[in-house]
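Just dropping this structure here.
The other protein chains are all here in position, but one chain of the complex has been omitted.
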């Protein structure tokens, strides 16, 4: 899956470890799949905050050892960003760090606010000046304007005005705060490494630094860590558990545990369920690597068919790849995938992928597999048709670009030139997830069902939805 | 397999296409796995050669579009390098391009000469001045000194003095030459794209540019392409077909066809053979990704056991990764692999990898899998113990660093703390390869057997072999 | 004069010319002597502001042609900065550009506010967040908070709260504003190029772009230029003309006309006056180049002595010069100046410089000239002893570092090892200036006299004045 939805961000925080910035670096590295556009770390030594941010991968932005000398202190937060709200230039890198009348504060944000523009406009009218175009900065200005004496109260007062999806990590000179929005859209976990508390978007970050997983934050929970230990608060009147089901389908790493389930197992179960819903007579199952692999394994297992590596992925794909000009044609997917002719030739092939967004990539994959000699090509998608844009932190294309928004399954099958096409049903999706526990029955599946758990302004929706 | 042998290089050439440099760029991109240290392209427009070279990946070195405007012409050669002979600085980038009395010539080299130092010393004594420390430059000086009038004869005259492993591609203002050494150690294939001839280390480069695979060059064959078409020569008195069997085990891409066989199929057959030689009672088979995957699939198939993704690979690993300092321990393999606890916990696991070099990585992998809850860990290696250094183009550590050179299988099993350990036998290796054809029965397996098909100077061997 | 006072900034603005950014670039280039630390240009095309800023010289920051394509529009402002208030990092580059509720505004500032900290603290308490440490940002926040509907009124309202020295140029989408503080500390001139209005710190910027000099802005004057032409305002209750006399001594370019006089002529007259006040029997007069040359010419003329190039300046001095380490001694002034032995040997030399700050440089110059064989060395300084720090935009060292603050002329003469030493008197300074017109009898000479025309907070003074 390349022509796809982009997760916007990953966050990490640690309090009380002599190697705080180093561990944040490792944590971000483990969360790199959640954002490759830019990254940053802010560290606190009890008196001051220091930051280092940059465009690019964690291993590029932090490739000089002496960066860590500039980030002293025993607490630190970090961020990897794909860029949802706000353009993708340098000044929108996170964590955002500011000085205000009460000292310094930094924040790292995963999610998307639905009323950011409205709040920003109100703040600007009374004289606030914004430095970035990121909606995260709105939160900071609300905190700077808040009149309560205690930081915790100021943050609560500010977040009560904000609507949408957010997992936030704050750092001040002496404290670490982490908050999950009342709907719990985005994941956020708590761990422990020796005496230090750690928070991260996904548990895979704990694995790398050998921290112990404790639990996930609850929707609407705020935790505050300082020298006196950890305290938990629930500042919102109501909370409602609607975690993003797409995290299971594509975003989260298969070795992470989020929303109380192991991603790999859920993803494989999608394959089992899909095989039950859309069986077909075929010779082998192949995956579109890497994200389609677990579902393909489930499908093959359930169908009793051999799984083969029919498509080899080139892992040197970089974002700077130059498309050759003039006479030679568009390479697109060929740069990333190459079929193994010996495997494919003369066979009836089931190809498992995790989603179809615009359809153009799937069409190229089918063509590539046919050119390698396949007799039949059956496409199986381990999620339902994505027909609605996301307003909670996923960078979906506008509705008119989503092929399922405007085409029937039959039309899509014809467009991508497959012999047959099957999507996992919405019910099947929930069934598969429920197999691993009842928690979170209220998963947000708005991108499939159009049922949005948090309202958003009309104008925004119109812009985004196009012809809708 | 990370702590491993490094293939040194990949070469590519094209003659007679208006997009020569662009296609070379794509070809190198497909061959990137053969060398990530540096790369370069030289193009010829009939009158002049132009070059662009740099340290880093193909997509980094050629990330500006205007580079291609500086590389006009309808013929071009390219190179990706890991660096065997010669240090790893800028001036050893290839292709090497020089002006000499007969015009300009560029060369790209995959392999390693065993008598380069001896030849260099002789040339320097009579007044030649070398610009690089690469043994490839020796060939260029021999050509510049050669007295024959025709380029083909000068190249033949020069190569007759050279010993070792080489697949070479030369470019002059008006011609492309490609040569495989008389032993055929390294692969080199011929293809066609419209009217243009193409040569490449591996066939996967043809797939990307949609060129048609024609055949591999024979050991000792030299082909010359110019405006009058392609001619083939066999300038060496004897040739002996001893291609490098390690290409099948690790180096080549699974979707390439080399030495008349599909790499993926051979690699999977290693797994089948290994399962027959070293069966064990277990619950699941997992691979050390990515190189161990095909053999693991073969093993699981043969053993009738489920294959699971028990280790997840982080594909953002860059070469600039900073190891965190001071108090926190060495991360090594954890940066690249993370176990999926749900899969592993309580199970008896067979782990398939393609080779063990020093043993330290395997030891860490076993520990990591045990920490994730495995009941038993059985290591299966899809190649024989590597006990001897390579002098034909693979960057092996010195003999004393090769754990199999000095330890019994039992000792290694104890060192890496596995419950059992099995290597594929040398006979099994050849049996598996032969399953796909009789060609090349004389494969070079010197790294396993110590039987070196081409002699090398004593001193060099002593240096390299350490205590041998 | 190297070990000296630093002027902080130069400003430039143009409204109504199709090449606005290009001309701003040229204007800044002509003002480069007023600040070499960083520079920037903001351009407006009627709808948007675009900026390009960077550390370094104008010719370095704007060395790519395509920068100008990013700065379209017919109005533009620019800034060169030495950095007085605010550290010298990237984020303090000017012009400062912000978006606020009324649109976008950019500002370039030459001068120094004496109540910036007090205002900033008040603004932060009510929730403003500052992005820089520059006092200029305070003005922007005041404007964002101002409640008047018209921009002109908002700017007036804001500047009425500000105290200190400032020549300011503002740019909005559709307007250019320029203001000189009520004391007129810093220069600011108005010119015209075809139909476009131009403002610049010094008239030499008009010469380069071939604009016509119209007049200087009056102290306390604000001009507003938009599509309807130019309007002038005087928003301050009182104004008092106290321009900085040090501009004549050192800062301004000799080919500029400021405060109604040509700098070169005033500077030469300082030499005449100095020769009258401190004559001495000698053979030749030499200047400390380049700033001491005009006064040396005046001195030589008045004294009837020959002027010689006894010290040659190396114009390749860059800010990155590395001082050789270890065993070899400090080079300092030798890197910039070399004596011409043939001229100096055996002679009685009068050396004219424009000021002495710490005394260390003068001491080295005297030594260098003696080593070149001078029989006598007489130092003549074309300004009075600088004994007081500046709070109006000059980056003076603290009072304890000013050698004249704590030493008598006799002691200084002994310290720098000259045979005699003479400073221009404060009266002589004013006399010389008055020779070219009566205007501005109230010149600020606080650095010599300690008479500060605008009060400043006690604390700031204490910090700055050291033991005072």
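Order of writing sets the chain letters: A, B and C. Residues in each chain are counted from 1.
Throughout what follows, a residue touches a chain if its C-beta (ideal position, glycine included) is under 8 Å from a C-beta of that chain, and two chains touch if they have at least 3 such contacts.
Since the model is a prediction, treat every value here as computed from it, not as a measurement.
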Touch partners, limited to displayed chains, of the chain removed from view: B, C
Per the touch definition above, residue among B:63, B:145, B:240 or B:434 touching the missing chain: B:145
Contact with the hidden chain (one of C:176, C:245, C:258 or C:297): C:297
Touch criterion as defined above, residue of C:339, C:359, C:393 or C:428 at the omitted chain: C:339
Hidden partner chain, residues of chain C it touches: 18-19, 22-23, 25-26, 29-30, 32-33, 36, 57-60, 62-65, 68, 204, 207-209, 253-255, 257, 262, 264-265, 290, 293-294, 297, 301, 306-309, 312, 314-318, 320-322, 324-328, 331, 334-335, 338-343
Interface with the unshown chain - residue positions in chain B: 98-101, 121, 124-131, 140-141, 144-145
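Everything below uses one rule, namely that only the chains that are shown with their structure count from here on.
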Farthest chain relative to chain C (centres taken as mean CA coordinates): B
Per-chain CA centroid nearest to the all-protein CA mean: A
Inter-centroid spacing, chain B versus chain A (mean Cα positions, whole Å): 36
For chain B paired with chain C, centre-to-centre distance based on mean C-alpha positions, whole Å: 63
Centre distance in Å when chain A and chain C are each reduced to the mean of their C-alpha atoms: 52
Multi-chain contact sites of chain B, meaning residues that touch two or more partners: none
